[in-house]
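Yeah, one chain of the complex is gone here, protein chain that is, but the others are all in their spots.
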Amino acid sequence: MLSLDEMENLLPEMALVAGIVLAILVPNLGNATLRLPLTRVRIPLFIGGTRFTATSDPRLPARISIVAFSVAFFFSFFGIEGASGEIGGVIEVSSFSRMMSFVFYGALLLAAVATTYRMPARRGARAPRDKDSESRVEALVAALMDNRRQVDFHLLLMMVGLGMSLMAMASNLFFMFVAIELASLAAYVLVAFHKEEAVGGEAGAKYFIVGSVASATGIYGMSLVYLWAGDLDFDALAASWAAMDGLDPFAVIGVGLMLVAFGFKVSAAPFHLAAPDAYAGASSPVAGVLATASKAMGFVALFRVLIEVTMPAEGEALWFCIVAILAVITMTWGNLAALTSENPKRMLAYSSVAHAGYMLAALAAIGSGLGDSATTELVLVAVVFHLTILVLFKLGAFLVLGLLETEGRSHRLEDLHGLARRDPQLAGSMFIFMLALAGVPPLSGFLSKLLMINGIVNISAGTGSTSADAIVPWAETVDPVFWLAIAIVLNSALSLFYYLRLCLVMFFEEPEEAKPLRRARHLRRTILVLAVLTVFFGIGSGAEFLLDLVETAVSAM
Amino acid sequence: MIEASWIAGLGVILFGIGLIGAFSRKNAIVVLMCIEVMLNAANLNFVAGALHHGSVDGWVFTAVAIAIAAAEVAIGLAILLSLYSTQETISLDEATLLRN
Amino acid sequence: MGEHKQEWDRLLYIVPFLAIVPYLYSTGASSTDYWWLIIAAPLVFFATIAIAGQIWNGDETWVNRLKEGGILGLGALSVSLSAAVWLIYDYLEHHGHIETGDPFSWLTFDVLTYNGEGWSVASTGFSGIGFGIYLDAVSIMLLFVATFLCFLICWFAIGYMTTDSINDNSNHRFFAEFVLFSMGMFGMVLADNFLWLFIFWEIMGLCSYLLIGFYYWKPSAAYAAKKAFLTTRVGDVFLMIGLLMLYDIYGSLDFAVVFDDPSTGVGGALVDAGQLQTALLMLFIGAVGKSAQFPLHVWLPDAMEGPTPVSALIHAATMVNAGLYLVARMVPFVDVGHHGVAGMEELGLIVAWIGGITAFMAAAIAFVQNDIKKVLAYSTMSQLAYIFTGLGAALWLFNNGKHHAGALVFGGALFHLFNHAMAKGMLFMASGSVIHEVHHAHDHLSHDGDGSDHDHGSHHDFDPQDMRNMGGLASKLPITATAMMFGSMSIIGIPLIGGFWSKEIIVGKTWYAYFHGADALLGPALLILATAGMTGFYMSRMWFMTFAGEPKNELVDHVHEATPWIKTPLVLLSVITALGGFGLALFGMVDWLSGEYDHLALHKATFLDQVIYELEHAFLPEDMQLRYVGWTTIALSFILGPIMAARVYGGALKEGEQATGLVHWLTSLSGKFGSQNVDELANSQLAEALQQRLYFDDLYEGILARTIVPFANFAAWFDANVVDGVIKQIESNSVLGSVQIRRVTTGSARDYILMAAVGALSIFALIWGVSA
Partner (left out) sequence: MITSDPLTFITLTPIIVGLALLILPHIGPASMADFVRRIARSLSMAIAVAIFAITTMLFLGQIGNIDWLDIMQGDYVFQNEAVVLLGEIGVRWTVGVDALSFPMVWLTAMLIPISMLVEWDAKDGHIFHPLILVMEGALLGVFVVLDLFVFYVFWELTLIPMFFLILVWGGDDRRYASMKFFIYTFTASVLMLIGILVMYFNTGDASLAGSLTDHHFDLVSMTAQAAGDGLIAGEGLRHFVWILLLIGFATKMPSVPVHTWLPDAHVQAPTAGSMLLAGVMLKMGAYGFLRIAVTIFPESTVVFTPLLIILGMVSLVYGAIVCMGQTNLKRMVAYSSVSHMGLIFLGIATMQPLGIAGALFMMFAHGIISPLLFAVAGAFKHHYHTLEIGSMRGIAHHSPWLAGHMMLGWMASLGLPLLAGFVAEVAVLIAFWMTFGWLVILPALTLIITAVYYLSSMQRTIFEGGDPHVGVLPESLHGEEPRDITWHENAGMFVLAAFTVLFGILPFIFWDMMSDWSTEFMLETLVDAMNSQGVKP
């Protein structure tokens, strides 16, 4: 049994567990009674029967999950300062893990809010049949999307949250994998949740298959590492790695295979291929979760394996070259592919790939081993900061698409046409999100990208020969890491093209239909808040506050 | 007693079969099976590791991994079913509404 | 003038303007404190007229009382004129330079120099550019010419412009541009510094452009305006380079600083003759452009597209003198007697050659012109070229230590400038009078003839400037004919009249220079000698074709001098032209201009002594060679040229027509030389070539059309398709790449796994490679 201290440390997870329990129970509460045998006394049983108004409210599951996530979110937030504790040998609560769970819960909370509007119950929903007319099919699909499956959905959402949070706290590689699997399996289902739509099942299937292959590969890699080290505690692994004489094939191949698994999670090229399909097929909030929380989870795993375990105290890490190359390929691939994508969700998916590339580049800079601890910390702060604020604008963008989705679908660029005229608030927010994604100052997206580039430049710019008296000799001596910075900025410029294109159609084109969008008050407010925060965390005290927070978290790592 | 390295060797073969199967077979169910094979390769390694290192962790890992594999199959089948219900195929090459 | 009483009342408006300077004088102020009035008045009224005219366009008061700004312009120019006269008066009183220094520093700046070890801020020179005035005899003379002529021309223009319906509601533009032009001219003359000279020079260029293009709707006018601006711009650019070079040499562009000791540059360095000569040649190219000399002469004839005589007058009497003024300012550089730099003989030779060629060429082209203004335009070119030749000879003489002779021809050349300005100003106004009245007569006729539905076509086809439509006007336009006669005489150099006094000196001294070592001057000397005779021919031809003989068109009968405002300047200038040359020569104008004397006065004991001295000097110089030259000139210009013209074009007036005394006599005389048919000659290839202006325009245009235009089009293409094409290529390649890379996402999960597997394998290969 957990001690009180441990309970306190795990409060967010407790809240989530409570949420899961409540989500299972509460919607089923009804006026069912149990007649005591042989008597006429009816004892209210509450489970079953005709449900009460309150418990049959279709928005109840969402409320439960929102409350649960909110509580978890705030507890995580307050836990960032000074949380520490070790539970059961596999869980280690630290500022860093709390920071990450703060991010995860934040993202999931937003997804929960967004989904409230996606699935209010509607009677008479059934799956469309072949003989139905096209418009009828559409209506049916819309109704089905709104069917009462909230409980399932929110349960899964909370499980994803639980898995991610546990993953961030894991101090044991195997436990981390288990947590990842928990989150992933729930996420697969979420992706496939809209089974009424042809693409829903397909997206889920692909994501599941590719994801499972990746995790199987990762688990196999982990098993090789276990073969080599005999212990999967990170501390023990790090010690074994440091003590390793030469390169042990088991260790190297194991780590390499794990890289594949995490590469899939962060959607690094060429493991990202299923991601665009999954994002496009999933509902927008879910896609947003995949692009933010799921990606953050992958990066935490990378931190654990690459930085905690395999990073040598001095000199270049083994994986430096690979990650650097992966980074460049990933960001270029993502941006290039997004360039002509006509589906906003796919476009955002590719953009998410590109962002993974930027962060991998920052990791590579650490791997180069050129920086001291301060610069390493700077880069980590940059990455974590980026992961954090990515929730604001990447998920924000998905939420905007989500709001559009409640009206119909948002899989064509045309659906965004003239959004500025139909709904200036949304268009303005979307504009901010896009610019933040592109890294235009003074938005927070710029700050995080700047910090990453900053780190890379800091690590590498000084490596060039100071006696070189011209550019070419200097360029020959500078560490290749420096060019990662150039690659990032050039890619940012390239990415601007598609972000702007999206803005362009919002402000420029005529809307296909002039009717205003749904009010969706909470979601709309959420989007606006995200937009404001995107600006707020860009510069000034907001950014300072968040940076401080991240710094605390990173220094605990 | 079988040498741990033999077990691990079998794991490599299994893993290879699984992987090759995963990208060479169209049928999603077969791919699912291949994934199971890959997971089992890992399980073999855990077992071998437990033998080799004489630690009990490996056995625990194996047990948990099998549980995960089971969950995965369940979820996988459910998802494939929903794929089938909308597209009436479980061929990975045919379910390509989402592409490019 | 009774019938125009109401018109003359308008003149009352300028009384307050005229009162300004006398008032200032009465307060005991010094003229040197108020020189800025000369520039400020026109500048202020430029803006006033331009804006007010646009706002009150067509307003009754504006049109009738203020003559669409003409009266305001006249007022402004009267302020300038009176302030200038005040200044000139003071100058003549004090017999010397007026320099104000730089009362205000326009630009101050620093320049770094290298002292052998490092760079530091230059301690001497290069401190900036200020603005002040610098007056010596040359600028005083030009100041008078400019203010006086501008005033008269404005006067004339009020009459000329406001009575032509085509100008209705756009005259404010004319007057505004006119006073701005005047400001430019005044400023250029007053400026104490080469840069300010250039600045005002450019302002004049602008006004010239605007005024030539006054009838902007006429494609020919718009074209001519552009041509004038661009041609002079070519010269100006070189002028600017010259200024840069001079500034580099002297560390200042102030006349006072530069002329103080032209042989030492900034910081006491000795000036390199080659460098200085290059700089001066650059300045000269500018002068060539402005004064329409070969090879940048092409703009001047076209400039006659401007409103009939008036803007053309700018291109004859005032602005074109700017180039001459600039060359005159080169004298201190070459005057080896006064700190000049030796070894710059080529400069004088080049100037003289350009002058000689232009003089001859322009005179030849003038032979075949039928447009009265075109004749005058070529005449202007030719006469300016005379002055250039004279200045060239002066430069050569100065540079070879022949100071006295140099000074004489220098003064003579400037004196010719004065005479020519007065005469040409008047000639153009007179030709304007002719054109105006012929035009009116034509309008009158065509309105009467066709009733209400008059034929526009014939109206536009008729060219009131074509001398072939004239003839026998002497009796119809008595004042004009007289004025034109005196003007032509002055230009031809009829002894004792106007230009004679100066032209003699130029021709004579150019030959003098040739005889004293400047072998290369033989060419210019011969050319200007021949031109003297040609001038006699074409000027006489013009006069005879216009005024003598029988009318060649029935409308001549309806011509009469009706327009107010036009006659006054003609009368005034006729007097100056007829008597001014001799009069000023008597007062030692030539020596005063060249700086030999420091004041204008009789230099002999009595007036009669002076007259005899001057006549002797002109007709019987001591040097026998010069005497022959002088006589030849007179023979060619006075006798041969006019008589030939009279034989071809002359003729008595129609029976019963009576012109005023001298004019009538002259027309009768012209009929007495018989007549000669020149049709064969007129149809010759030579005549055709002359008609085509010796094909220079065609040549330039051809070159431009074949080089610049295709080149510009190529550049535009290059920019759009190569420079921007690279960007577009990047863009389209990215799009292509994007499409390609998106194809990799086939949609099949198998392929994704395969790709991931391949990727993973590559990773291992890499690890293996790294670790190996």
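Going in written order, the chains are labelled A, B and C, and every chain counts its residues from 1.
By definition in this document, a contact is a pair of C-beta atoms (placed from the backbone, for glycine too) under 8 Å apart; a residue touches a chain by one contact, two chains touch by 3 or more.
Everything quoted here is computed from the prediction, not taken from an experiment.
The chain that is not displayed touches the following shown chains in the complete assembly: A, C. Interface note for the absent chain: among A:Leu360, A:Val381, A:Ala520 or A:Leu533, the touching residue is A:Val381. Taking the complete complex into account, C:Tyr247 is the one of C:Phe148, C:Tyr247 or C:Phe410 that touches the chain left out.
Set against the missing chain, the residues A:Met7, A:Leu25, A:Ile43 or A:Ala475 yield one that touches it, A:Ala475.
When you scan A:Ile325, A:Val457, A:Leu517 or A:Ala556 for touch with the missing chain, the hit is A:Val457. Counting the whole complex, the residues of subunit C in touch with the unshown chain are 50, 54, 57, 105-114, 117-121, 126, 166, 195, 198-200, 202-203, 206, 209-210, 213, 215-219, 221-223, 225-226, 229-230, 233-234, 236-238, 240-241, 244-245, 247-248, 708-709, 711-719, 723-724, 726-727. Considering the complete assembly, subunit A touches the hidden chain via residues 374, 377-378, 381, 424-425, 428, 435, 440-442, 446-447, 450-451, 453-454, 457-458, 461-462, 464-475, 477-478, 485-486, 489-490, 492-493, 496-497, 500-501, 504, 507-508, 528, 539-540, 543-544, 547-548, 551.
Note that in this section only the chains that are shown with their structure count from here on.
A complete topology is adopted by the chain contact network, contact being made between every pair of chains. The chain pair A-B and the chain pair A-C differ in C-beta contact count, and the higher one is A-B. Annotation: 98 Å between the Cα-based centres of subunit B and subunit C. In terms of their C-alpha centroids, the spacing between subunit A and subunit B amounts to 25 Å. Taking the mean of the C-alpha atoms as each chain's centre, subunit A and subunit C sit 80 Å apart.
In subunit C, the residues that touch at least two other chains are 742, 745, 747, 749, 751, 753. For subunit B, the set of residues that touch two or more other chains comprises 19, 22, 28, 31, 92, 95-100. The touching residues of subunit B, when paired with subunit C in their complex, are 19, 22-26, 28, 31, 92-93, 95-100.
Only residues 734-735, 737-739, 741-742, 744-745, 747, 749, 751-753, 755-756, 758-760, 763-764, 766-767, 770-771 of subunit C touch subunit A when the two sit together in their complex. Subunit C makes touch with subunit B in their complex at residues 742-743, 745-751, 753-754, 757.
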